[in-house]
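Note that one protein chain of the assembly has been removed; the remaining protein chains are unaltered in position.
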Amino acid sequence: MPTAYITAPTDAAAELAELLVAERLAACVNRFPCTSVYRWEDEVVHDEEIVLLAKTTDSAWGELVERVEAEHPYDVPCIERFDEDEMLEEFGAWIYEEVE
Amino acid sequence: MPTAYITAPTDAAAELAELLVAERLAACVNRFPCTSVYRWEDEVVHDEEIVLLAKTTDSAWGELVERVEAEHPYDVPCIERFDEDEMLEEFGAWIYEEVE
Partner (left out) sequence: MPTAYITAPTDAAAELAELLVAERLAACVNRFPCTSVYRWEDEVVHDEEIVLLAKTTDSAWGELVERVEAEHPYDVPCIERFDEDEMLEEFGAWIYEEVE
């Protein structure tokens, strides 16, 4: 089952996480504060951001991506999918229940 | 080699991490503060939690899961396994030494 790795600005992250859970596109979202380092106009900058890890299902994945793209303040947001190799069966069942 | 992704309440996380290392079920555990967003009795709630990333071996994986299930305060804890695609060989050797 997919975990979505999404970065968001600090002032948009809580709302984005809430929307994914409220619309049943994710069972839960873990929000982590981080500092992002990247190149901007030939300078290396350090920016406060939030990483969201959203737990969802195969069949909700496509809609989650569309929703994040539509709501996200960046033109090209970081949205990556990582599938776990194994998980506690009851936890997987809970994700299904919450999302589908 | 597996990394375990485990969420835990803030007051139980340090002890759980320590137990996994002390009992040689993990070589090391990284603890990250996070805010978890999920649905509870038809409300979307935001809760402080800790994510543990525990580095372990194939053969210790089953016992690690059993131990976390036994000690964890939740009925259905989030326990997921992610296997890396490559790692520094000497780091993998250190994990083996610590766990096995």
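Order of writing sets the chain letters: A and B. Residues in each chain are counted from 1.
Convention: a residue touches a chain if its C-beta (ideal position, glycine included) is under 8 Å from a C-beta of that chain, and two chains touch if they have at least 3 such contacts.
Everything numeric here is computed off the predicted structure, so don't read it as measured data.
Asks: Please identify which residue in B:Asp47, B:Glu71 or B:Glu98 touches the non-displayed chain.
Replies: Of these options, the touching residue for the absent chain is B:Glu98.
Asks: Touching the missing chain, which residues of chain B?
Replies: Those residues of chain B that touch the unshown chain are 3, 14, 17-18, 20-22, 27-33, 55, 82, 84-88, 90-91, 94, 98.
Asks: For chain A, which residues lie in contact with the unshown chain of the complex?
Replies: Residue positions of chain A that touch the missing chain: 2, 5, 7, 32-39, 44, 46, 49, 51, 61, 65, 69, 76-83.
Keep this in mind: only the chains that are shown with their structure count from here on.
Asks: With chain centres taken as the means of their Cα atoms, state the distance from chain A to chain B in Å.
Replies: Spacing between the chain centres: roughly 20 Å.
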